[in-house]
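With one protein chain held back, the other chains of the complex are shown just where they sit.
Order as written gives the chain letters A, B and C; numbering starts at 1 within each chain.
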Amino acid sequence: MDRLPILSIMTWAPFASALVIMFFARRRPLLVRWTSVAGTGVSLVASIWVYWTYDRVRAGFQFQEEFSLVPSLGISYLAAVDGISALMALLTSIIIFAGVFASWTTKQRSQEFYALLLVLVTGVYGVFVTLDLFVLFLFYEIAVLPMYLLIGIWGSSGDVRPQGIFGWAMGRTGVGTKEYAAMKLTLYLLFGSAFILVGVLALFVATGSRTFSFLELQQMRFDPALQSWVFLAFYVGFGILAGIWPLHTWSPDGHASAPTAVSMLHAGVLMKLGAYGVVRVGMGLLPDAAVDWAWLVGTIGCINIVYGALSAMAQTDLKYVIAYSSVSHMGVVMLGAATLTPNGLNGSVFQMFAHGIMTGLFFALVGLVYEKAHSREIFKMSGFGTMMPGIATAFTIGGLSSLGLPATAGFVAEFLTFLGAWTSDYRWWLFPAVIGAFLTSVYVLRVAGQIFWGPKSADPHFQDLADAQGPEWAALGILVFVLVLFGVAPSIAIGPVDTATGPLLRRLIGQ
Amino acid sequence: MMAGDGTLALAALLLHATAFLVLAIAAPLRRLGRPAAYVSILCAAGSLAAAVLSWRAHTGEAISRLVWTWLPSEGQTLATVGVLADADSTVMLTLVALVALLVQVYSLGYLSDERAPSLGRYYAYQSLFAFSMMGLVLAPNFVQLFICWELVGLCSYLLIGFWYERPAAARAALKAFWITKTGDVGLLIGIVLIWRHTGTFDLTEMRVLAGNGAIPLAGLSVMTFCIYLGAVGKSAQFPLHIWLPDAMEGPTPVSALIHAATMVTAGVYLLHRTDWLFALTPDVLAIVVWVGAFTALLSAVLACVQNDIKRVLAYSTISQLSYMMAAIGAGFSGAGFLHLLTHGVFKALLFLGAGAIIHAVHSNDLPDMGRLARRMPQTAIVFTVGALSLAGLPLFAGFLSKEEILGAVLAGGFAAPFAMLVLVAFLTAFYMFRVVFLAFFAAPPAGHAGAAAASGAPHVADASHHASHGAAAHEPHEPPSSMLLPLWVLALLSVATGVFFTVVHPEPEFESPAWLMPVGVGSAVAGILLAWATYQRRAIDAASLAAAFGPIYRGALARFWIDAVFERAYRLALLGFSRLVGWIDRYLVDGVLNVLSAWTVQAGDDLRTMQTGRVQDYVYGIAVGLLVLLLWVQFN
Amino acid sequence: MSADVLAFWFLAIVLVGSALAVVLTKNLFHAVLWLALALTGTAGVFLLLDAEFLAAVQLLLYAGGIVTIVVFAIVVTERLVGERLSQTSRRIGGGAVVAGGVLALLLNAMRGQPFPAARPEMAGDLTRLIGETVLTRFVLPFELLAVLMLAALMGAIYFARPDE
Partner (left out) sequence: MGLQAYLTLAAVVFCIGLFGVMTRRNTIGILLGIELMLNSVNINLVAFARYSGDVTGMVFTLFTICITVAEAAVGLALVILLFRVRRTVTADHLDLLKG
């Protein structure tokens, strides 16, 4: 072997540590945690290494590894990264590394918890680095399925208040319980993956030659009618995971019920899988359809932005606010991609990254607040800033990034998307996008102000709450640092991404 | 030449950034309080020296520009960061550096009771603010300008809410952020639009295009109007002026720096900086004049009825900003910019003076003061200097710049706004000297508690913070030297610039009629006299004076209901609408889904009775299935 | 030739008759004995098909083994329950219709198919052939079969072990 299979190391290191945890760390919680840190640390180092050594001049797919799995069907393990997937892998590493620290205090069945989490992460890495559609689909399922157990076992249930016109139905389905959330999320995502599978198989059949390789499929120019419906299938399939309206409702329930690290990983990375799928597979393989359907993708993106922000404003549960803000921000991602402009697409990818970090930060913080105050009811909490200044500061920074304040990563992403929107064929997209950013500032700061700033609460439950401590600082510190670093020096991220979006767009809209 | 290439300006900028980074990262240092303050002040002093040198190096037409790529796109540079140092930006830089340094020194005394970690946090915010403001001033392009624009807004939010345990402060911080953000939405849209229109963010390149007539005029008005919206929010123009009075919940030095001298003038500075662009759209400029004149009048009227000394100054700031806006709208942005500079000096002086008073009497309310001149003569002197400057009397700082503005608006052909501004000049002198007389010279009213309550103006501000230290009953006294020193520096500067401009009249860009100066000075003197007669001599009864302006007086007490309208819009329109959307999401979008799944569950319940659990029933089923299958195969 | 036909018919009548008796007789013990007869009849059919070895296996394992086990089971359960196990049937009509329908359709499917009427000559000894095939081509399944039977044996013992 002439060089290290770095992508495979990155992908499988968490899986290996999951195995170690399952077989060698029974009833040794500290060993479980340090094994997880080691496994994700290896991935983190590998992804940073990949990111730094990625050759920006040469661009294209690099670090390629390939071996055949099922030759008769042309299925092979084909891993390679371009600028976009390198950034996404980096995001995954950062989030999971922080997530391991953020769930340090998990008490119940921590061995299985960490093992499942790490398996899930392997799936996520796999989706980002693999270029064989069949294997990509397998990894996608690996990334989705452990979620059911993670939420169903370690999740938390909220108050169930079924009422209103469909109250009977909500009572019947058990709205608010963690089992409901886990089931809803899983069903939604599997529903989506059915569409994806159909799309992948349709392309496989349409090529005539036996291959699932993205690189080879990319050379094809499929029939426009086929492209059209396959693109829609991919859009719906991956889009569900990206939380497109009106198929987003799994996200608030799922994120609210999930344990901290799972929420972080899910909102931070898994939703990006959806957007990444639309961009990589949908737009990458079906250029004509991507152009034809841009109006739909972008318009739904706009709906997501405004609708998500307004819904977030209406929530009283902290986790729901964050979850709906994810819906809103994923709208920016989809909108940026739909603009089909270099800036918009750069903004879209950057927003995936920025939103991943910031929503990871948010969920880590919500988890901490919940752990200390045992409440997620925004309007019952007040004045926590004096007791937990560190958490308050981190939350405010996350909030500022969320509303697109400059010097945080959120601004760069939104700004690029705005530029893209105004140079696209549908200029009016700019306005919902900007309004969404404004609405975000209203609900985020309102929540931050209510919980952390203002007079100290008189409630006896909320006295003498501790600030974050020990490993929790590691999680917060990493995420805040990244958020600010990429906001101040966005070219770190935009540089490699730009080398990948350019060729993609040239395929889409021609020279 | 070292100083001429922008390096010094950059150094001024980076010194504050260094201070901020040190304080932000080195948490133990920050928590020490005073040492953190010294670090910050040291950097601020260095920054001032660099700024002054840079200013001296950029007189006349000298321009230097340093840029680095910030954001790439398609292998090219999309946006840059750097510094653009020229005569305007370096003099503004000097103003910022000066006021920032003085305020930081002043804060040492003013916040001496603050807990050490809070003090460290305060200085970190101060450094961040100074850095961002300088970045804004030196911005070579719209992107950096917007970035810093937002950052100063952030610092304003953080510093207004510095005493965040107080609900009023927390609320005011939010209000300030949201209202200015409303304007920023316009600015951002404007920047995006103008980028598409001209193909660049860079001010220098855009100016060249504008000079060549290479910017198409179609649609340009919309863009400049959007940019102007940003200025409306930041520089507190009607109807987005409502945040500034509430911003007085912050510590007084903050009000002096951010909400008087520097940040709020960013909008004016922006319009001045891009006056060549606005010159292409006279229709927008007309809006600027009219809104400016109207806001000036509105806020001057409001200033007359305030009992909170800081609110008087806040409304006066709005009024003066509108003055500058009017001049820029009339097409003579130089006049507005000059007023910006002089106003920065004397309004900082007034705020810091007011801070000294509050520090001494532990109250913001005028009725709690009176005859303070005996106890604190130095403060009385410098405050009066500030008031005279604001009134625009000769030999004081505001004199020339105010005349210039009046002349500019007249020369621009705006007669009605001109008349409004003259009225404002009168009102300005009146309300300012109302404060001077009530605070320093007149006897305090007998039952002043009742008077304060009757005024109806909210008067919760940092006085209550000071009062909380339990020293409410002690005698007012002169502030410590760390506070007096900045006051004297600013007072001397006010007089010095005033004398300088009275003697050395600069070449005006326009012809002013000879009667202009007597009218301007006359209205100011009339205002002072009316204040003297009413509040010092009590020859005119203040209550009957108020009664003479019945509806206006009552309207002014209610702040002309503008705040209430915004409050309603927020509560009913925004929150109400969001609840509607939230309901739709939960009960329609998700509800339909739940109905579907409830049906599925129900169907399962109904169908499961088919499962008898008896093995032979299943065999029977299999056999029947086999039968059907065979039938289908054979007879199809 | 005709001996073959005669033997076939004889075996067929025995087989069908005893099978019917298995499913219709009331007495469970008798049913088992009828099953033994049916299995023996099947062994006869194997003989007719030249599969002597299979016929032997059939007699040994089936007729010998299974019948013994079943009888044993009946005895055990009867002893436990303390009464004779008789068995009744239900849904006889429906069952008959379905089973008859399946039979009719199966026969209908076979009708007119070109089944060979003559047997090809098998070279050499069939038993030897079976043995060779089992130990060469199917050696792996054969070994697995051994494992399976061991597992079944252990499973059966485990299930039927006496209560502790």
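Structure notes:
Here is the rule we go by: a residue touches a chain if its C-beta (ideal position, glycine included) is under 8 Å from a C-beta of that chain, and two chains touch if they have at least 3 such contacts.
Remember, predicted model here, so these are calculated numbers, not experimental data.
Although it is not drawn, the missing chain touches B, C when the whole complex is taken into account. Residues 4-5, 8, 12, 15-16, 19-20, 22-23, 28, 31-32, 35, 38-39, 42, 45-46, 48-51, 53-54, 57-58, 61-62, 65-66, 69-70, 72-74, 76-77, 80-81, 85, 87-92, 94-96, 98-100, 102-103, 106-107, 110, 113, 115-122, 126, 129-130, 133-134, 138, 141-142, 145, 148-149, 151-153, 155-160, 163 are the ones on chain C that touch the missing chain. For chain B, the residues touching the absent chain in the complete assembly are 607-616, 619-620, 623.
Note that in this section only the chains that are shown with their structure count from here on.
Viewed as a network of touching protein chains, the structure reduces to a simple linear path.
Once CA atoms are averaged chain by chain and compared with the all-protein CA average, the nearest chain turns out to be A. Chain B and chain C have CA centres that are 97 Å apart. Distance from the chain A centre to the chain C centre is 61 Å, each centre being the mean of its Cα atoms. Spacing of chain A relative to chain B, judged by their CA centroids, is 37 angstrom. Residues of chain B in contact with two or more other chains: none. Listed for chain A are no residues, as none touches two or more other chains. Residues 91, 94-95, 98-99, 101-102, 105-106, 108-109 of chain C are the ones that touch chain B when the two sit in their complex. Only residues 69-75, 78, 143, 146-148, 150-151, 154, 157, 161, 164-167, 170-171, 173-174, 177-178, 181-182, 185, 188-189, 192-193, 195-196, 574-575, 577-579, 581-583, 585-587, 589-595, 597-598, 601-602 of chain B touch chain A when the two sit together in their complex.
Of all the residues in chain A, the ones that touch chain B in their complex are 164-166, 168-170, 172-173, 175, 184, 245-246, 249, 307, 310-311, 313-315, 342-343, 346, 383, 385-386, 400, 403, 405-407, 411-412, 415-416, 418-419, 422-423, 430-431, 434-435, 437-438, 441-443, 445-446, 449, 452-456, 489-491, 494-495, 498-499, 502.
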